[in-house]
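A single protein chain has been removed from this complex, and every other one stays in its place.
Residue numbering begins at 1 within each chain, and the chains themselves are lettered A and B in the order written.
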Amino acid sequence: MAVPFMYSYRSLWTRRLTTALTAVGMALVVFVFAAIAMLAEGLEKTLVETGSAENVAIVRKGAVSEVQSGISRDQAAILETWPGVATGRDGRLLAAKELVVLISLSKRGTDKPSHVVIRGVSPVSLVLKPQVRLTEGRMPRPGTNEIMAGSSVSRRFEGAGLGETIRFAMRDWKVVGLFDAGSTGFSSEIWGDVDTLMQAFRRPVYSIVIFRMSDQGSFQQIKNGIENDPRLTVEAKRETVFYADQSKALSTFLRVLGTSLTLIFSLGAVIGAMITMYSAVANRVSEIGTLRALGFARASILSAFLLESLFIGVVGGALGLVMASFLQFLTISTMNFQTFAELAFSFTLTFRIAAQSLVVALVMGLAGGLLPAVKASRMNIVDALRTG
Amino acid sequence: MAEPFVKIRNLSKSYWRGGRQVPVLAGIDIDVAEGEFLALMGPSGSGKSTLLNLMAGIDNADTGTIEIGGVEITSLTEAELTAWRSDNVGFIFQFYNLVPVLTALENVELPLVLQGLSRKERKERAAFFLGLVNLSERTDHYPGQLSGGEQQRVAIARAMVTDPLLLVADEPTGDLDRRSAEEVLELMEKLNREFKKVIVMVTHDPKSAERAHVIRHLEKGYLNAAP
Partner (left out) sequence: MLLLKILFRNAFRHKLRTILTILGMTIAILAFGILRTVVDAWYAGVEASQANRLITRNAISLTFSLPISYAEKIRQTEGVEKVSWGNWFGAYYKEEKNFFANMAVDPKSHLEIVDELILDPAEKSEYFKDRRGAIAGRKLAERFGWKIGDIITLKGTIYPGDWDFVLKGIYMGRDETVDESIFLFHWDYFNERMKVQNPMEADQAGFYIIEIERPEMAAAVSGRIDAIFKNSLAETLTETERAFQLSFVSMTEAIMMAIQLVSVVVIAIIMAVSANTMAMSVRERLAEYATMRTLGFGAGTVFLLIFGESAVITFTGALAGVALTFPAAGLFRSELGQFFPIFIVKATTIWLDLGAALVVSLVSAVVPAFRAATAPINSALRRAV
């Protein structure tokens, strides 16, 4: 026979201060756990969505990021016309040679500089990156000092708003357009015409060549062909993989940080739950004796106390998740260790993170309640009745 | 006739229970003479404990005055009352209320901490009173290691140690067996007789009350006529 659920619930209510304090402790742990998981998730989502699986990204062999890479004009020309490159509706080959450099810009309202990616693009780039949409103004004209800024750059950096100018490479650049690329990394970039930018920066080499494959299944074949061509010193990756690899260090750092913090913090919360549950048992020794005398089995007592502790865990977990869900309104920007470029991303709550957080809360409740519940269930009836 | 030691006039007290005002004491007048041993009797809820608490200065009256040893305690501030209690009242409780983490001797010594005595004086005095209640050999025992009767005797020694004018006892024998109760009562009589302490004792046990000089009965907040 099970002890009614109301019994557990009522007893929590009578000790509501203690119950609340314990639940708050667990809520904070769940909050930290969920927050860091959401951050890592947001980062990964941003970088994975930055690429498209049907595109191939080619950089110089050994280069970890676009900025480090350099592809000479003749190599780029070979890659541009590689067999297997898809053709667009207008008959053009869907391949783009791009320049990527970093410049120092100050954030609005501070004099703290941060590195922002400047990408020199060709008209085909927009076809290859369908995530990018012009939201205001117009595209920069080739051959002029015009640029367009990603939504997250224009908001946060001095001079990057529509109609404003930024000075770099000895020229003033006018922002004639704003573009939005959703939660992708492109939103943290400034785009201009590739040839103009190469002149301005005096860079004779491209950073990256991107093309769409006409046949999705041919990637491995294209990769092998490119990497084994003696004229080329480059490596090819799927665009999605290329961007995900760029943030591997940062996302690994966040995951390791999150896991270790959750482990340490949950120890604290489990201790809190144990304190609460031990005192719940101690306060109700005669009650437990009475229940046993009434015919409730040890197992029922055990489950009643476990239920109580799990309930605290559920309340704490739900509270922590609610707190964490508000983080979705925040955007974090930080330097990616691997590219040295500023990258903005948001906390992203997924069903999986929510479920994991609740599991963490339940495990804390279970761990905190187990020993006290065992103690309660092992109590001798006569001794228990005599106390109090 | 000399001024009474305790002079209570028109004392009223009520409590709020579930949004309703419940009168506990309704216009009580009572005098306790110097050297008297008074027993307050009455059924549960008659207000006898409330009256005792008011006399001991641990509860506040609604109306009326209490004058003890010439001091009108009903007009004292909280801090003055605390200081007054420390000098003038010794408490004896039904459940002894010893501090469980202190030994018998230390429990007796505790009130002296407030009296500004040297450590040596405190120890001597506490030992003397522990001897008075015949517990010299229990000096270093903790309350948990003592019987109920012994604990109550330690409590009596603690009540006596500051040499108060008034001893208040709330059901001092309520939790004791017959024999221990006798011992405790004999001790209280002795304190009254030899040390001239005024004792006010609440009890519902007629046998205990017999030890007192005067027995007054309370019923529903009213004092029955004096015998």
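Please note the rule applied: a contact is a pair of C-beta atoms (placed from the backbone, for glycine too) under 8 Å apart; a residue touches a chain by one contact, two chains touch by 3 or more.
Since the structure is predicted, the reported quantities are computational estimates derived from the model, not experimental observations.
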**Request:** Write down which of A:150, A:272 or A:365 is the residue touching the left-out chain.
**Result:** A:272
**Full-complex contact with the absent chain, from A:88, A:123 or A:204** = A:204
**Complete:** Out of A:60, A:119 or A:174, the sole contact with the unshown chain comes from A:60
**Item:** Positions on subunit A contacted by the hidden chain, ascending
**Value:** 17-18, 21-22, 24-25, 28-29, 31-32, 35-36, 39, 60-64, 67-68, 101-104, 112-115, 168-170, 201-202, 204-205, 233, 253, 257, 261, 264-265, 267-269, 271-272, 274-276, 278-279, 332-335, 337, 340, 342
**Message:** Please output the residues of subunit B touching the missing chain, sorted low to high.
**Reply:** 49-50, 53, 56, 58-59, 78-79, 82-83, 85-87, 89, 91, 93-95, 97, 99-102, 106, 109-111, 113-114, 158, 162
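Please note the rule applied: only the chains that are shown with their structure count from here on.
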**Intercentroid distance (Cα basis), subunit B paired with subunit A, Å** = 70
